[in-house]
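With one protein chain held back, the other chains of the complex are shown just where they sit.
Coming up: chain A.
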Amino acid sequence: MDVDNGEGQVQVHLKTKQEHYAVPDVPYAIDGTVTTVELNTFVNALLRQKDGSSDTDFDFLVFDEYLRGRLCDHLREKAISFEDAIEIEYVERFPAPEPQDCLLHDDWVSAVKARGKWILSGCYDNTLNLWTNKGKHILTISGHTAPIKAVDWISLDEETGRFVSTSQDQTAMLWQWNVGSNSVECVSVCKGHERGVDSVSVSPDGLRFATGSWDTMLKVWSAELDDAVEGSSKRMKESGVRTPKITLQGHRESVSAVQWMDATTLLTGSWDHTLKVWDLSLEGIKTEISTNKSIFDASYSKLNRLILTASADKNLRLYDPRTNQGSVVRNTYLGHNAWVQTVMWSTTEEFLFVSGAYDNQNKLWDCRSPKAPLYDLLGHGEKVLDIDWSNPKYIVSGGVDNTVRVFKSRKALAEEAETK
């Protein structure tokens, strides 16, 4: 076997964007067969020479892609000449999230959202549950008549929290939660969808929310407490029933993912194999990206403005909505071995995202490492139905095993500690 075809030495420059880990910019001749482990010890040795400190784990980026395995193989795959001096960027390795908690439910957990120190989960037993991030159960909210499919926070402050939930009973419900008295009130019921409402997303300003449903419609609703719609009848106001502000028709199948890209732009993903970007001021489609798989979930990152999609063929795909040929897959992340149900970008880390799949696993990815995820977040005993990383400190996922798993992101916690 051709084990040692490293083609000799490679000239490398070691660079980093993290000032305190910088090493002198001198080209080093390194054997082609080195892996991250050896590079790691090498960089650490250099750092020790410099200031005699620290033992840090680094990841190495060669031409914007994580080095996994041997350097020579990586170069060969990328068709990079061995003659050139190769720039290797090293970044501090993202610390592994720790499983922190397991929140037990009575039925499948199909939706989960964390905000502040609270975790909101939607369950197949038609109830919503509120938890603290310490794992304490606060409240069970019933009101829906069918399994909850999606939840989202509208606002949260010290006294009150407001959130919205959607269900297969074709409604979305707007809730107000009084933190102090620990009581929940259904502000209004949003009726208008003709089938189960699969996805919900609250606008960044917290004034509106959008829902996507199995009736292929995308509806935008007011999220304010008193829906001051002039046209609405008194009776409706009294009963707390809301009608959609905008109904957008365009998808041919169930709208499975909705996300606000900014105050007036919506991203939707659908089973009809398309991603659509809607302009709410125009009330029309801005961009359409057609893919060749049904999209179960889509996530847009404000940091790098890329879209990730989850589909049934085990792959996560990365799309760029800004390009003209938006249907060109920027990258494919293969690591799951079953239907991927949910995906979400990190709200603070530019390159990181999490995904949950029917292979009972959550995975933490760096978008520069398409071959392998950074970490597998094990814990679920059954299919993962929803994952959330909107609170950078916690990765929360709910699944068919009736649990919500909470994973603590050490980096975010450390940063928080630093700022304090």
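Keep in mind that, in the parts below, a contact is a pair of C-beta atoms (placed from the backbone, for glycine too) under 8 Å apart; a residue touches a chain by one contact, two chains touch by 3 or more; residues count from 1.
The definition used in the following text is that contacts and distances are computed from a predicted model.
A chain of this complex does not appear here, and its UniProt-recorded name among "ER membrane protein complex subunit 6", "Ribosome biogenesis protein BOP1 homolog", "Eukaryotic translation initiation factor 2 subunit 2" or "Large ribosomal subunit protein uL15m" is "Ribosome biogenesis protein BOP1 homolog". Among A:W108, A:Y300, A:Y319 or A:W389, only A:W108 touches the chain left out of the display.
Across A:Q170, A:S203, A:S355 or A:S369, the residue that sits in touch with the chain not pictured is A:Q170.
In the complete complex, the residue from A:D106, A:E194 or A:D262 that touches the missing chain is A:E194. Remark: the omitted chain is touched by one listed residue; of A:R93, A:K293, A:K371 or A:R410 this is A:K293.
The residue touching the chain not shown here, chosen from A:H144, A:K314 or A:R368, is A:K314.
Remark: the omitted chain is touched by one listed residue; of A:A22, A:I80, A:A338 or A:A372 this is A:A338. Residues 108, 110, 124, 147, 169-170, 194-196, 214-215, 253-254, 271-272, 292-294, 296, 312-314, 338-339, 358, 383, 385, 400 of chain A touch the missing chain (whole complex, contact as defined above).
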